[in-house]
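Take a look at the structure set out below.
Missing here is one protein chain; the remaining ones are kept as they sit in the complex.
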Amino acid sequence: MRDYYAQYVTIGIFAIVAAVLVVGTLQLSRLLRPSHPTAEKLTTYESGIDPIGAGWAQTSVRYYVYALLFVIFDVEAVFLFPWATVFESLGTQAFVEMVIFVGILALALLYAIKKRLLEWL
Amino acid sequence: MNADVVREVFFWGVGAIMVIAALRVVTTQNVVHAALYLVGTLMGAAALYVLLLAEFVAWAQVLIYVGAVVVLMLFGLMLTRAPIGKANYDNSQRPLAAVVAAVLFGVMSWILIDAFSGTELELAGENAPRTQDIGAVIFSSYVWPFEIVSVLLLAALIGAVMIARRDEPEADKEVGS
Amino acid sequence: MPIAYFLVLSSLLFCIGVYGVLARQNAVLILLSIELMLNAVNINLLAFSAHLAEAGVPGQIFALFVIAVAAAEVGVGLAIVILIFRNRQNVDVDEMSLMKW
Amino acid sequence: MFELNLSDWQILLVKLGLVLAIVPAITLVAGYAEHKVMAHLQHRLGPMYPGGFHGWATLLADGLKFIYKEDIIPAAADRKVFSLAPLAIFVPTVLTVLVLPLDETLVVEELDLGLFYLLAVSSISTIGMLMAGWSSSNKYALIGALRAAAQLIAYELPIVLSAAVAAMLAGTLSLNGIVEAQEWPFVLWPPGIGLIAFLVFFGAGVAELTRPPFDMPVAESEIITGAFTEYSGMRFIFSTFFPEVANMVIISGVATTLFLGGYQPIVPLGFLDAVPGLVWFTLKTAFMVFMLLWIRPTFPRLREDQLQKFAWKFLIPTSLVLILAAGAWVLYAPEGLK
Amino acid sequence: MDVARTEENIRLPDEVAQEVAEGRLQTEQMVLNVGPQHPATHGVFRLLATIDGEVLVDAEPVIGYMHRGYEKLVEARDYRQITNLVSRMDWLSGINNEMPLALAVETLMELEVPPRAQYLRVVLLEMNRILNHLMFFASFAAELGAITPTFYAFREREDIQAAMEMATGGRMHFGYMRPGGLKEDVPKGFFDQALFGVRQVMDRIDDYYNLIIGNEIYKQRTIGVGVLDKELAYNYGVSGPIARGSNIDFDVRKDEPYLAYADFDFEVPVGLNGDCFDRFWVLLHEVYESARIVEQAIEGMPSGPILGKVPRVIQAPEGEVYVRCENPLGELGMYLVSDGDRRPYRLKIRTPSYNNVSVLPVVLRNTFVSDMIAILGSFFFVLGDIDR
Partner (left out) sequence: MPVTERVVGQQALDRVTAELGSLVGDARVNFDQIDVTCTPGNLVEVVAKLREAAGIEARFFTFLSAVDRTAFGGEERPDTERGTPLEVLVHLYSPDHATHINIHVPVDQADPRCPSITSVFGGALWAERECAEMFGIDFTDHPNLTNLYLPEDFEGNPLRKAFKLPTRMVKPWPGAKDPEEAAGGGRG
């Protein structure tokens, strides 16, 4: 019998240890490394010139479309995994259900391609 | 140590983190920070799901919410201007909103405590449902909602695209180039 | 563990979300607050699912559906926000008076 | 096997110790291998001096140098997010190691939904990239972060979907279960499906690692070091070097587990069973790592739009078809063939 | 070329441009400095790029970080000193830079250059051209993300470099040309080393083809990218491999043969469309042709003196002349005005990179950020050559 909680305790502890490792190493190297900040050193790198404009971010609409498509297929994947474990015992019915599901999402991808949403940039 | 005590300590710890993060989501004056605090709340929720014996939902939460929805949010934020530093994102109804939220919380928690005080959760790790159980139930009893999810996602994509796409008349003509 | 713990926590998160929806004027932040509320709902669902373990896993399945719906909601919501931003160069809901009565 | 009576906490400590010793060691070995393999592919020697024998201690020396480096956070950066980003990249990397079965029993935690856990955890680092890029307040970093995030999500799908194929053929999400369910000749069976799924997984894996030819998020000739342009010293190690090399090994390990029969012997000859599974796993993983190292000096890099098109128009449709094909195979292939 | 130049490849930027113009795609634009300290700019070259997402809306090269004022400096130096000065303009093709100066003085003074000196000059010039082109072969591939060609190219360069060093004693700035001939004769073993070097290159050029030009990703990255129109090239005075990439058959060695170039059999490779692929293709073919010229020149090497009858003090008579040579990067011209002194009265140096790079703003408009790097790399420029 598996020990459900013990497994997750291990994972949790590993997460904490990994985080502590990063923070700890950074603290440790603080003892060793020099620290002489100067204004020039702390300037944002922009090919050796003072940055033009700052403090804001902008991106292309295309990225949003990619992310949206990703969300949709990610949801699909979440349903795919429980299905993968049981479809053999459930037989044709479950298979057809998934075919329809995947088919509809494939339509989404097709639509995106057809609307040239993946054309860049 | 008693397992129940450990669970309670865990619950309080995670719960506190979630609440603090949630409060920061609604009060911080930096949009990207708000999205990142939301990640805190979401990860906390995933931890609670694990506690509630729903490991599949917990990892689905991580996969979809943290891995996808928040990324989508961040892209959206950067598309609509996401400065480093502060700006004012609150409106003038802040006090009123606080009152409404507090009253709502009072009423809800009073009702809930009243109705469910004394009900204990039996959290037996060895009974945690497995992925197969979830799959078996979805694909036998919840087929329609499942299929509708796919239609919903398709509709969401089409809707989003209709709204945000570049208005390109020639897009429909010929794609085969 | 008392189930009330989870219920109170979830209602607290829900109300924080309500506050966010009411007090924020940036549309994306409002969407974030809505996510908080949906998460609160999920905690509730899973708490009851654990409580009613003998009924099987429907609570978990509903939580999955809620997550899926939330994803779709964010997608469309953000698309609207982006459209508004492109037309007006800002995303303050208070200034969007076009559809006010 | 011999019996040891250890309490839970002692077991946990042993696991911690092993992972904390082995993961960095493997990373150093893989990093050194990268130096050397690439050098020889390019008709040069690579590092020869540190440590004496063929420069084996080069990476240790590098690491030491990085520890001594000044830690610079640009004045314009968002300090909080800037310092948290390496954590968001490093911690998930460590967590993915936990479910990899190196041998039948040699696994930190054998999760029931190990595969799903693995995919979910590894998706967190996308946010780390965006955090690093945005908080640096640097244009190159921002462009790099956006590229990285878009690339990671686009190629996560083929990975997830082709991994689902492996899960379908095995009928379980447990990684040990998937290994056990595979039979010789692992990836070649079922015909077509297994091999293509493996190639999709491996190709998308190269992209997930942001290595050439998919390295535009860190393309130094275009955007310096992408999201990590402003990172220095140990922060840089934790956010780029370590995750890149470790993930290279991890992806190879996962590919081995899902498609190459994991810790099973390469050929089903009885006497090979005597060789420990760990050896087989290591051999197979090393082979996969070598393939990854070989790709790097061979190809130029793609352009961002070509990369996205490759994922959305080729890899993802292919893996969708694969899923249906695998389903049909499992359900309808004659019993004798399976 | 077996890759179809699809509509898609060529149309896309225009389409984007139109959308940007109409404000449909407009997100906020940001101004990005590429250079002066950037890995892709070969020295201190700065590109002021206005980008929208990943599209370059506008690009303005900013030069002058290395301006040394050669045109003023030469007015205070005698011709022998200037030889060493101009050698440092395009530091990848030192001896080629010295050539037009010697030619200009020879033209004004009407000096006879002995045939052996002419042949030796050709050998050195063409070996230097191979050195230069291999360097750009390496750097262009590196900018596209392929790291291996760098090492291959440097391996080949080394053999030729050794021959150059035998003759001149230098590796970059040779200072070997003299008005009327060469500084001295080449040492024993030079011809063997030179032949070994160029034959090595000729043998391995197939490898380069397989590794780079035959690579599908490489084709995707370069075909149809950064198209330089033929008329545009003429208008901006673009010359060298870049002009030839744009389907312009323009090579001073053929059009106005100087030295002994008329004696040799070689081809002028010409591209089709003027995209990055064509420029690079031309570059690699020129390596081969130069290697052929070196072989022929060594085989037909006459004997005799290497310096003509030159007065002890070089004083060009009064007059002015424009003299040009085919430098590795294009037409290097010198307009020499002499008033009879030991120093030039005015020496206008027309460097190839200067004109080639001046067309960049037009070519770069409405490209992707990644393409910008490919285009910059395919414009084969040396900063010293632009800034002088």
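Going by the order they are written in, the chains are A, B, C, D and E; count residues from 1 in each one.
Please note the rule applied: contacts are C-beta pairs under 8 Å (C-beta built on N, C-alpha and C of every residue); 3 or more make two chains touch, one makes a residue touch a chain.
Everything numeric here is computed off the predicted structure, so don't read it as measured data.
Undergrad: Among the chains present, which touch the one that was left out?
TA: Among the chains that are shown, those touched by the missing chain are E.
Undergrad: Which candidate, E:113, E:198 or E:248, sits in contact with the chain we can't see?
TA: E:248
Undergrad: For the chain that's not shown, point to the residue among E:289, E:331 or E:371 touching it.
TA: Of the candidates E:289, E:331 or E:371, E:331 is in touch with the missing chain.
Undergrad: With the missing chain put back, one of E:78, E:165, E:185 or E:263 would touch it. Which one?
TA: E:78
Undergrad: Could you tell me which of E:37, E:50 or E:358 touches the chain that is not displayed?
TA: For the chain that is not drawn, the touching residue is E:358.
Undergrad: Any idea which of E:64, E:189, E:214 or E:304 touches the chain not displayed?
TA: In the complete complex, the chain left out is touched by residue E:64.
Undergrad: For chain E, which residues lie in contact with the unshown chain of the complex?
TA: On the chain E side, contact with the omitted chain comes from 63-64, 67, 69, 71-73, 75-78, 81, 107, 231-232, 234-239, 248-251, 254-256, 268, 312-313, 318-322, 324, 331, 333, 335, 337, 339-343, 345-346, 348, 350, 354-355, 358-359, 362, 387.
Assume only the chains that are shown with their structure count from here on.
Undergrad: From chain C, how many touching-chain steps at minimum until you land on chain D?
TA: Each step joins two touching chains, and the minimum needed here is 2.
Undergrad: Give the chain pair that accounts for the most C-beta pairs in contact.
TA: B-C
Undergrad: Which chain's C-alpha centroid is most distant from that of chain D?
TA: E
Undergrad: Select the chain at the greatest separation from chain A, using centres from the mean of Cα atoms.
TA: The most remote chain is E.
Undergrad: What's the distance between the Cα centroids of chain B and chain C, rounded to whole Å?
TA: Distance between chain centres, rounded to whole Å: 7 Å.
Undergrad: Hunt down the residues of chain D that sit against at least two other chains at once, touch-wise.
TA: Counting only residues that touch two or more other chains, chain D contributes 76-77, 111-113, 116, 119, 134, 137, 139-140, 142, 146, 149, 153, 156, 173, 224, 304-305.
Undergrad: For chain B, give me the residues that contact two or more of the other chains.
TA: 53, 55-56, 60, 63-64, 67-69, 71-72, 75-76, 78-79, 81-82, 84-85, 131, 134, 138, 149, 153, 156-157, 160-161, 164, 166
Undergrad: Mind listing the chain B positions that touch chain A in their complex?
TA: Touch list, chain B to chain A: 3, 47, 50, 53, 55-56, 60, 63-64, 67-69, 71-72, 75-76, 78-79, 81-85, 125-126, 128, 131-132, 134-136, 138-140, 143, 146-147, 149-151, 153-154, 156-158, 160-161, 164-166, 168, 171-172, 175.
Undergrad: Using the touch rule from the top, collect the residues of chain E that touch chain D in their complex.
TA: Interface residues on the chain E side: 30, 32, 38-40, 54, 141-148, 151-152, 155, 211-212, 215, 217-218, 220-221, 368-373, 377.
Undergrad: State the interface residues of chain D toward chain B in the complex, per the touch definition above.
TA: Per the stated touch rule, the residues are 76-78, 80-81, 84, 111-113, 116-117, 119-121, 123-124, 126-127, 130-131, 134-135, 137, 142, 146, 149, 153, 156, 173.
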